[in-house]
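Omission of a single protein chain aside, the complex is shown with its protein chains in their original locations.
And then subunit A:
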Amino acid sequence: MAKVTMNVNGKSRSAEAEGRTLLVDWLREGLRLTGTHVGCDTSQCGACVVHVNGDPVKACSVLAQELDGAEVTTIEGMANADGSLGTVQQAFQDYHGLQCGFCTPGMVMAASALLKENPQPSEAEVRHYLEGNICRCTGYHNIVKAVMAASGQQVEPVAAE
């Protein structure tokens, strides 16, 4: 076991980690930040996406000890300072971009990473960027609409609807 310290959502946080402890387990069990979900645990579904030093990564496929000293943002860090929903979160609510909500933390983290890199993505770019995030409820259309809305663009009826 080793003590691992990261800056999580703007605060310095520490917890113990074994060699094998994954970032997602360190966040959920070490810090009790259970907003980040474990879906497939094989880096396919994207429910565990968080930002590490600004970039989205799958927290189920990174070791906590490797990230000692890193800056991490989780879904708990996405709300505004007054506790109201952040832009991407609000858009997911407005456009019904979720049903069961299990994939939503990863979707929001991936979508906000996309908008940082590409503030006005096309619908095709949104769909391509989210290819590592799986949703089994919505059929993706409302998620794509939410991301388009969060980028300040007009939300058109999407293809195949």
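Note that a residue touches a chain if its C-beta (ideal position, glycine included) is under 8 Å from a C-beta of that chain, and two chains touch if they have at least 3 such contacts; residues count from 1.
Criterion: contacts and distances are computed from a predicted model.
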{"item": "Name of the absent chain as recorded in UniProt (options \"Na+/H+ antiporter subunit G\", \"Carbon monoxide dehydrogenase medium chain\", \"Citrate transporter-like domain-containing protein\" or \"Beta-hydroxyacyl-ACP dehydratase\")", "value": "\"Carbon monoxide dehydrogenase medium chain\""}
{"item": "Among A:34, A:65 or A:90, the residue in touch with the chain that has been omitted", "value": "A:65"}
{"item": "Positions on subunit A where the hidden chain makes contact", "value": "18-20, 22, 41-43, 46, 49, 52, 55-58, 61-63, 65-66, 68, 110, 113-114, 129, 131-133"}
